[in-house]
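One structure coming up, written as C-alpha cells, with questions to follow.
Every protein chain except one is present and positioned as in the full complex.
Going by the order they are written in, the chains are A and B; count residues from 1 in each one.
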Amino acid sequence: MDEALVKIRDLRVSFGRGDAKTRILKGIDIDLANGEILGIIGESGSGKTMTGLSLLRLLPQTAHVEAVKMFFAGEELQQKSGGEFDALRGVQLAMVFQDPVGSFNPCKTIGWHFAQVLRRVGETGELRDKSVQLLRDVGVKRAEETMFLYPHQLSGGMLQRALIALVLALRPKLIVADEPTTNLDKIVEKQVLDLFLSLQRRLGASVIFVTHDMPVAASFCHRIAVMNAGEIVEVGETAQIFGRPRHPYTRRLIDTALKLAGANGRPKENQSHRARQAARFAEEPLYRVRDLTISFPHSNRHGSFRALDGVSFDVMPGEILGILGESGSGKTTLGRSLLRLYEPAGGRIEYRGRDITHERERSLRSIRREMQMVFQDPGGSFSPRRTMGQALREALAMARHPRAELRRRAVSLLERVGLTAEHGDRYAHELSGGQLQRVAIARAIALEPRVIVADEAVSKLDVSVRAEILTLLGDVQREIGMAIIFITHDLDVARYICDRIAVMYHGKLLEIGHTEEIFTRPAAGYTQSLLGTHQNLAKLIGAVA
Amino acid sequence: MSDTKVHLAARIATADFRQSLSRSLKATASRLASALLVLLVGSLVVFLTIKAAPGDPALSVLGEQASPEAIAAFHKEHGLDRPLAMQYLSWLGGVLTGDFGASLTVAARQPVSALLFAKLPATLFLGFYALFLAVAISLLLGTLAASQRGKLTDTVCTSISVFGISMPDFWLSYVLIYFFGLGLGWFPTYGYVSPGESLVDALYVGFLPALAIAAPMAAVFSRTLRAVLIETMTRPYVTAARAFGLKSGFIFLHYTFRNALVPYLTVIGLQIRYILGGVVVVERIFGVPGVGSLMVDGSFQRDYPVLLACTIVFLAIVLLVNTVTDSICTLLDPRRSR
Partner (left out) sequence: MSSPFRQKLRRFFSHRTAAVGLSITLFVIIAVILGPMILPHDPEMVDFMAVLVPPGFAHPLGTDSFGRDVLSRVLAGGRVSFGISFAAITLAAAAGAMMGIAAGYFRGWCENVLMRIADLLFAFPSFILALLLMVLFGFSTVNIIFAIALVYLPIFARISRNATMLIREEPFIQAARLMGRSPGAIMLTDILPNIATPLLVQASAGLAFAIILEAGLSFIGLGVQPPTPSLGGIMADGREYFSRAPWVLTMSGLAISFALLGINLLGDGLRDLTDPRLRERM
C-alpha cells in the first residue's frame, strides 16, 4: 500500500441543465492505494453508486461529469479519448454489479460470456478449458455443465460467482464492487464475500466497495468513506470510523445500527417482559394454525409449487411474533395467508375460535378490518392519486366513524405517528420512505385492528430511520395492545422487536420459541448456520464485550 | 482426460439442443392446436352472426318482388330451411373436404372453393411481399434511429415514421400511383402478375401495392423497434458488457439487438391483423384479383357463403402467422422454452 492507484479531486456529477439541474455528486475526493479496499457507505440517494459509475465512465450520456483531477495509475482519465478509455476499461478497471441476474445477457449461455471476456483480454486457444478452470476457481462444482446453461437457469449466488470469475479473468488493477451481495441470501452472502476477498488477495487489486451494510463494511474494508447527499462527510481507517466517528451524520448512522444490534442491551431479556409473555399464554390464542399448506400454480409448467408446507403454530393476543426467513422461505406467503389473502390448499386457520380456512370473500370483509398490514414498499402502500388525508379518512370511514369527525380524527392519527396536519394534504411521492411508513401505521391503527402483519416493514428504509419506525411500532403496540406478526430477514431487527420468533425455510416452519432462546440456543441446524453467518456490528467493532 | 471432458461437453450441448428443439416443437404443436380451436369457434361465431343478421339473402339475390314459391325454392336449394345446427355442421363437413358451398349470386353460382383457390395466391403473395417490405424498412429505420438517438438521423427517421402512420393506405396508394406511376413512369399502376409466371415481374408489378400496404406497418414496426432498442440499452447487462470493455458494435449486435428481437417480433405478430385489412382496399385500387377484392364484391352482393369463406380464410392467415411468430420467439428466447 505505498503509492496511490486512484486519486480523485473535486468530482462533480449532475444531470440536466439550468433550472432542472440536479447535482448528484458535489465535489468529492478519493484516494486509493494499491491493494487497498475502500468502503463507501451511505444511504440510498447519497450518490455512492454514481461515484463508481463515473470512474468507469458508465453513466448515461445525459450525465455531466467534471473533476479537477481523476488519476488512475498515474494517468489522467479525463484526457483519454473514448477509444483509449475502452482499452482501459475491463482490463485495468472492472466492476461487479448489485444484480448478478441482470448482469448477464439472458439470450446467451454462461460459456458464451466467458468466451467473449477471454477474447477481450487477448486469450486464445482452448477458451473452454480456461473458462471451466475459472469457474472451478470460484467454487462452481459442475463447471462443465454450467458452461451450457443460460443465466435464468442459475441461482443469484451462482451467477455472482460466475461474475467474479469473469472479473478474475480480466485481472484488473481496480475493482469497483457496487453492493455485490445485497440481493443474496445471508448464507450465500458470506460465501461470496469470502470469495471476493480471496480474489482480491490473489490479484493484489484495489477495491472500491460500495455498500449500505455496515457490518459488511466493518469486516471487509481497510478504510471507509461515509457519503451523505452527494458529499463525503468523513474518511478514515475502519476502526476509527466505527469506534470514534467524528462527523455527526456518521455518529447517527452508527448509533442506530448499534442500537438495533443490541449494544444498549436487549429489551426482550428482562424479567417483567418474561412475566407478561407467560400471562399471554393463559389466554385463548388469536390464531390457531394447523398443517397449513398453500400452493401456487407454476407459470410455465404444469403442477404446482408449495409455498407453505404443513405449517402449525399459534399467535397470542398482544404479542409480537417474528417470522424470520430468507427470500423464498414462504414467510410473506404465511403472513398473507393469515389475512386470508390466499386460499389454503390444506390445513386449518382459526381466527378467535372461528374457522376461516375457506371463508367466502364476502363474509371475510367484515372481519378483515381487524387484520391490517404494513407493507415493505412504503411508496406502493398508497394510491398515487390520493392524498394521505384522503387515505386515512377512507380507512376511518370504513371503521364506521361519523362523517363529521373524520377530518379531526385523521389529523390526530397523523400526530400520533409523529407527523403534522399538513402531511395530510400531500401525495405519496411528496413524502420520504420513513414518513410514508408512519402514515401506513396510522392507517393500520385507524381500523383498530387486533392484529397487524408487518411485512419487512423497515427493510426498504434507510438505517437511520429504521430504529424510529420500529420504536413507533412498538409504542403503538403497547398502547393499543394488538398482536403484530413481524416478517423479516434481518436478524438484528427481529431480535430487537420480537417477543417470539418462528424460523421459516423452504415453506416449512423449522422452529418457534422466545426470541432470546432462538438466538442463544437455536435447535434447527439451519438456524444455527444462519446465526453463524451473522456479523454483529457491536461485536465487530468491540462496542460490547 | 481432456478427451472425456470434450466428449461430455459435446454430449451436453447436443442434449441441450435436442431438448430445446423438442420443447419448442411441442410448444408449437400445442399452439397450433389452440389456433385450430380458435378457428373453429371463430367460424361458428361468424356463421351464427351471419344467420342472425337481418334480411333474407333470398330477397337480395332474387329481388324484393320474388314470389313466396321462388323464395322457398331458393331456401331449399341452399339448405336454408334446415335447423341452424344442421346447417353449420354440414357447412363444417363441407369445409373439411374443401367445399365452401356455392356462391349465392345467380350469375356466378360457382363453388366458393374454386373462387378462393383462384384468388388466394395473389393475396398471399401481396401480403407477404408487404410484410417483407415492412420488416426490411423498419429494421433499417428503427436501428438507425435508436443507434443515433437524439441526433438528426433519429429525428429524420422518427418523422418519417410519424408521417407513415398518418397516411391511410388507400390515400397513400394514390400518392404512389401519381408520383411513381403516372409522374415518373417507373412502375405500372394497375394489374397483377402471378409469381408463378415470372417472379421478377411479379415483384415489379406488385411493388406499389405492396409498398402502400407496407408503409403504415413499416412505420409502426420501426417505432416499436426503436423503442424496444432504446429500452434494452438501459438494461444492466448492457452496462455490465461495457464494464467488461466489450466493443460497442459487438454489444449493440449481441446484447441490445438480440434481446430486442423477441418483443419486436411479438409486435409484428400482433399487427398482422392490420396488414390484412390493408390488402382488401389496396387490392381493389390496383386491380389485384385477390381474396380482398372477392370479399368486397361479395359484400355488395350480400353473397354470404363468399363472405363467410373469406372471413375464415383471413382468420386462418392471422392465426397461422401468430403461431409462426410465437414459435420463432420461443426459439429465440431461452427463458420461454423451459
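Here is the rule we go by: a contact is a pair of C-beta atoms (placed from the backbone, for glycine too) under 8 Å apart; a residue touches a chain by one contact, two chains touch by 3 or more.
Just so it is clear, the structure is predicted and the values come from calculations on it, not from any experiment.
Chemist: Would you mind spotting which of A:Glu237, A:Glu283, A:Asp425 or A:Glu517 touches the chain that isn't drawn?
Modeler: That would be A:Asp425, which touches the missing chain.
Chemist: With the full complex in mind, choose from B:Phe117, B:Phe163 or B:Trp186 the residue touching the hidden chain.
Modeler: That would be B:Phe163, which touches the missing chain.
Chemist: Looking beyond the chains shown, say which of B:Phe117, B:Phe132, B:Phe250 or B:Tyr274 touches the absent one.
Modeler: Touching the chain that is not displayed is residue B:Tyr274.
Chemist: Pick out which of B:Val193, B:Leu246, B:Cys310 or B:Leu331 touches the chain that's been left out of the picture.
Modeler: Touching the chain that is not displayed is residue B:Cys310.
Chemist: Which residues does chain B use to touch the chain missing from this display?
Modeler: 38, 41-42, 45-46, 49-50, 53-54, 162-163, 165-171, 174-175, 178, 227, 230-231, 234, 272-278, 280-281, 284, 295-296, 299-300, 302, 307, 310-311, 314-315, 317-319, 322
Chemist: Even though one chain is hidden, which residues of chain A still touch it in the full complex?
Modeler: The list for chain A reads 15-16, 22, 60, 62, 336, 339, 341, 361, 365-366, 368-369, 371-373, 375-377, 380-385, 387, 394-395, 398, 425-427, 429-430, 440, 443, 447.
Simple rule for what comes next: only the chains that are shown with their structure count from here on.
Chemist: Between chain A and chain B, what's the gap in Å when you average each chain's C-alpha atoms?
Modeler: One centre to the other, that is 48 Å.
Chemist: Would you mind writing out the residues of chain A in touch with chain B in their complex?
Modeler: 56, 58, 60, 86-91, 94-95, 97, 99, 102-108, 116-117, 120, 128-129, 132, 144-145, 147-148, 150, 152, 163, 166, 170, 300-301
Chemist: Which residues of chain B touch chain A in the complex?
Modeler: Residues of chain B touching chain A: 2, 5, 8-9, 12-13, 16, 234-237, 239-248, 250, 254-255, 258-259, 332-335, 338.
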